[in-house]
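With one protein chain withheld, the remaining protein chains of the complex are depicted in position.
The chains carry the letters A and B, assigned in the order they are written, with residues numbered from 1 in each.
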Amino acid sequence: MIGPVFCLMLQTRLAEHSVANIFDPRATPAATEKNLALFTFSITGGIFIVVAALLIFAIVRYRSRIPNDLEEPAQVYGSGKIELAWTVIPILIVFVLTGVTGRVIASIEDSPQPSSATHITLVGRQWWWEVHYPDFGIVTANEIHVPVSRSAQDHPTFFTLQSADVIHSFWVPQLSGKTDLIPNRDNHIWIDPREPGIYLGNCAEYCGTQHANMMLRVIVHPAGEFEKWAVAERTSFVPAAQSNPGRAVFESLACVNCHTVRGSVAAGRFGPDLTHLMRRQTIGAGVVPLTPKNLRDWVADPQEVKPGCLMPSMNLSNTELTQVVSYLEALK
Amino acid sequence: MASVSSALVPPVIDPAQWKLPDRGIIGIACLIITESALFSIFVVGYIFYIGKSLNGPYPKDVLHFPVLGTIALLSSSVTIVIAERALEHGRRALFQLWWIVTILLGAFFLGSTAMEWHQLIVNEHLTISTNLFGTTFYSLVGLHASHVIVGLLFLLLVGAVTLFGFPIETQKRRVMFLSWYWHFVDVVWIIVFTVVYIVGR
Partner (left out) sequence: MGSTDYPLDRQDAHQDVHQAIRPYVHSDKLSFSDALYVIVTTVDHKKLGLMYIVASLIFLVIAGLMASVMRLQLAFPNGHVVSPATFNRLFTMHGTTMVFLVGMPLLAGFANYLIPLMIGARDMAFPRLNAFGFWIFLFGGFLLYFSYVGGGGLQGAGSAPDVGWFAYSPLTERAFSRGLSTDYWTLGVLCSGIGSLASALNVIATVASMRCPGMTLSRMPMFVWLMLVDSWLILIALPPLSAAQIMLMLDRYLGAHFFDTQNGGSAILWQHFFWIFGHPEVYILIFPAFGILSEVIPIFSRKPIFGRPAMVAAAVAIGFISLSVWAHHMFAVGLDSASNIFFAAATMMVGVPTGIKIFNWLATMYGGKLIFRTPMLFCIAFLFQFLIAGLTGIMLGVTPFDWQLHDSYFVVAHFHFTLVGGFVFAIFAGMYYWFPKASGRMLSETLGKWHFWLMTVGFNLTFIPLHFVGMMGMPRRIYTYPYGRGWELWNFVASVGVVLQLAAVAIFVWNILQSLGRSDSERSGDDPWNAWTLEWATHSPPPEYNFEKIPVVYSSRPLWDLKHPEDPDWEFE
């Protein structure tokens, strides 16, 4: 029983970064992107100041001071030299910016994968995230657990991004920019979070009714603790049917068509894996925090909590509801 | 204005000498350009999906060169030019003859496409929803065939006008535009033929 308790303790200990600012990066891809962003800002900011100043000067200096002045100013048609200057200078700026951009693109997209990397296959679904750890045989949802990494070559996490239905997009601003999860295609992305903590992200490609509530969190474990989490996650702690009457109710209902609880007959693949449901922080891909009351409301009528989501309302009686919830609450 | 000194009198422009292109030529050229853009997307779609079908039938198993249809369509481009020449020289009967030949050749092409589709659908069980090959094949060839149909309708219209004795000599410009369109449909066929029957096989 150490595993679940440890996990719950860990999660309360980790600081949650609620403001996911792209200028507060905690991993190499996001940090590189931030540096390039600042470089771009300084160039475009410089251009803005120069042009805006010229514009303000023109407005102030050349405004017509005499009402109904009929005399026309000198008619100037153009000047080849000046025009050449403001053609050539921008071209030079573009060359510089393109060169820098190219280097950064290559450094992020073509980064080599060390053998110490953790592998995750992230599958986007309407409207939640399925997280596979092929090396550990773990399947979980909406919360991605990864190890902390001192450098890009230390313990980075490499993602394979897929989609089961429409296009979604992975975006955790403090760790990495976006890459889409596209059906019929594998995309790749990597992160090397430098600091333990909880990082928030969202689906960033419009994917249907509940796109807004397709949130995800990346939980970065301190050194050495990710492995402990993985071991705990691989085992399952399904309560016996005798001790928890909710299990029989759960397994007799349509729940099992969509949900998996490892170690039981529930092996559905359409909904999130519930084996360790109570270790998660939220329900419905972040729509509400996971509390007993919210869990009960959710099971009673998901359409009330997350209108349009693909989990139907099961019309459970009060007793059934209590039993199912008590079973779910035992899935630690 | 009489006070304007003679040094500042603008160069004389004679409106009678002011010649601009015929708006009809510009119009038909624009139509052909925009249609080309439309076709090129379908061609790109076809090329993109070559060899990506998940299941058969595959092009190399079921496609045969539509030789006769192609010959008919390409020669109709020649016959329409002969017809146009005849019209220019005022030889009405000759124009009618070659015009009808053009229509027949176009119709033959459509007929051969119809036979090919019939064969593919009934014998090979390839429909637009069978696989990606079916999807792209019927869309591209069908888009072209629909242009042939539109062309044929206009050819028939001109044919009817001249056969019922209305003066066609006053409509030389419009006949010319129609023949441009017909040539365009022909050129598209050459591209479609190359992509579908040569590259795609």
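Here is the rule we use: a contact is a pair of C-beta atoms (placed from the backbone, for glycine too) under 8 Å apart; a residue touches a chain by one contact, two chains touch by 3 or more.
It should be emphasised that the depicted structure is a prediction, and the values quoted were computed from it without experimental measurement.
The missing chain, though absent from the display, is touched by one residue of A:117, A:207, A:255 or A:277; that residue is A:207.
Remark: the residues of subunit B touching the chain excluded from display are 1, 3-4, 8-15, 18, 20-23, 26-27, 30-31, 33-35, 37-38, 41-42, 45, 48-49, 52-54, 127-129, 131-132, 134-136, 138-139, 143.
Against the chain not shown here, subunit A presents residues 18-23, 29-30, 32-33, 36-37, 40-41, 43-44, 47-48, 51-52, 54-55, 58-59, 62-64, 69, 72-79, 82-83, 86-87, 90-91, 94, 97-98, 101-102, 104-106, 108-110, 126, 161, 165-167, 169, 171, 173, 176-180, 182-185, 187-188, 200-213, 286, 307-308.
We take it that only the chains that are shown with their structure count from here on.
Taking each chain's centre as the mean of its C-alpha atoms, subunit A lies 51 Å from subunit B.
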